[in-house]
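What you see is the complex with one protein chain gone and the rest in place.
Lettered A and B in written order, each chain numbered from 1.
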Amino acid sequence: MIERLKGLQYAPDALDRTGMAELIVQAQGLSRRFGRRWALAGVDLELVQGESFLVVGANGSGKTTLLRLVGTALSASRGQLRLFGLDPSRDLFRIRAELAMLSHQSGLYDDLSAAENLSVVARLAGVEDETELWLERVGLELRPDPVRAYSAGMRKRLSFARLLAQRPSLVLLDEPYGQLDPEGFDLVDGLIRDLAQGGATVLVASHLVGRAALHCDRALLLHEGQPRWLGPATHIVQAWQTLHGGVNS
Amino acid sequence: MSSDVAQDRMVLPIGLLIVGFGLLLVAHYQGLFVVPAEAAMGDVYRILYVHVPCAWVALVLYLLAFFAAIGSLWTGRSRWDARVEASVEVGLLLNALVLIQGSIWAKPTWGVWWTWDPRLTTTAVMLVSFMGVLVLRSMIHTPARRAVVTAIATIVAFVDVPIVYMSVKWWNSLHQMQSTPETVDSVMHLPLRMGAFGVLFLSLGMIGLRRRVAEQGLVHEKDAPDLPSPQSPLELDGYQGGEE
Partner (left out) sequence: MAILRKDLLIEWRGRSRLVALFCYALTFLLLFSFAVGPDASALQKHAAAYLWLAVLCVSTLLLVQSFQVETEQGALEALLLLPVTPTALFYGKALANTVFISALGFFALPTALVLFDMTPVGPTWMLALVVVLGAGSFAAPGTLYSALTARLAAQQLMLPVLLFPLVVPAVLAAVKATSLLLEGDPMGQLPIWLAVQVCFDLIYWSLCGLLFSRVVEA
């Protein structure tokens, strides 16, 4: 049973709010290379508040790189990036306070229990500790054992709870469906929708093109680091098939 | 065109090298043949003419490395990183020389290869510290990270130098009083000063050349292949991206 998030606000108080939907993410010619290889080349992107956006592509197409660039975990080799209208090289701290990312690594402390991990985040983020609420939201029980004992699926769910605890305005999900069972898939679907409806901007990278596209507004297709198609998420499956797919393109 | 500029830029370091070498030659001639033997130590002391300058200049070079490291952190430009690498390397060279020369002098003078006085100990600690910096540098392959790590390690290592010195000084002291002009006979001033400048110019020349080499290496690393040319978007309805 998917319950609505209770009482969690996503309005970015710290930022200047104008009447119209503002550009949360603004990227022009965003590129990044590792050594001599361009992992991402010339991506333009504009996301407004409350939008959910999907990035798809084959392995090595640059999805994770794009997410990490937007999440300020990497710096761009070329191109411009603005987050919340701010320049990452100047206002990194302010930007990061509004960001949360779900990456391949869980970012958890193995020795602590789930509740302790969340409490740490709550305390550092300066929010009320609503551990039970967060755990419930992601379908986890309150258990005293350390995270070390958790299965991959449980860790994923806990990472989600961690993300919720941060109350981010910009959410980056790298392969959110990974390691989850079908129930978990439903959970992720619900979370993407709820986060976006709550006012957060959600950027998702996923292999599950068909499924994720159902819950996103727009989508981008990457191939070998380059953008190949951008438009409504409803068309993305077709775009994918055009690029990768069978005899009838 | 650019090779002309490069040639011009080489003039300064090579000039420094030549001047430095020349000064050293004169200083050594003076030191070895002209100046009379010292009262207490006899001819052995003559190694001072290269030992003391090396010691001073090594310290100066590490100081240069310190400032270069700050510059590297501040600006993030590879030119400063090259300077750090060059200064630390040449500084290490001199550092090692100082220790070797010191040992050579110590044996006939004091009868031992090594003592635990402040300056000797500090020099040894400096050697290991800055060698550590270079070793660390060799382990990192991404240029940006390498520059940051090298700079930080250099700064921390350098700040330690005066602390080590003062600690050991309080702990024990055997080394001869510092060879300032007041304590050294006037006849010895000239070769000592010349020797100091000689080594200084020689080192600066070496640093200049070494930095050039380092910088070229860094530039080559940074040399990026061009961005792949943008592909036209797929032919599909609903495309919302910009037109190329």
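Keep this in mind: contacts are C-beta pairs under 8 Å (C-beta built on N, C-alpha and C of every residue); 3 or more make two chains touch, one makes a residue touch a chain.
These numbers come from a predicted model, not from an experiment.
When the missing chain is restored to the complex, the residue among A:L30, A:L81 or A:L99 that touches it is A:L99.
The chain omitted from view is touched by exactly one of B:L17, B:V98, B:A157 or B:L192, namely B:A157. Interface note for the absent chain: among B:V125, B:A196, B:L209 or B:L234, the touching residue is B:V125. Although one chain is not displayed, its contacts with chain B can still be listed: residues 73, 121, 125, 128-129, 132-133, 135-136, 139-140, 148-149, 152-153, 155-157, 159-160, 163-164, 166-168, 170-171.
One chain of the complex is left out; on chain A, the residues touching it are 71-75, 93, 96-97, 99-101, 103-112, 116, 120-121, 123-126, 146, 162, 166.
Everything below uses one rule, namely that only the chains that are shown with their structure count from here on.
Averaged C-alpha coordinates give centres for chain A and chain B that are 48 Å from one another.
Chain A makes touch with chain B in their complex at residues 31, 33, 36, 38, 41-42, 44, 77-78, 218, 221, 223-232, 234-235, 238-239, 242-243. Residue ranges on chain B touching chain A, taken from their complex, read 224-225, 227-228, 230-231, 233-242.
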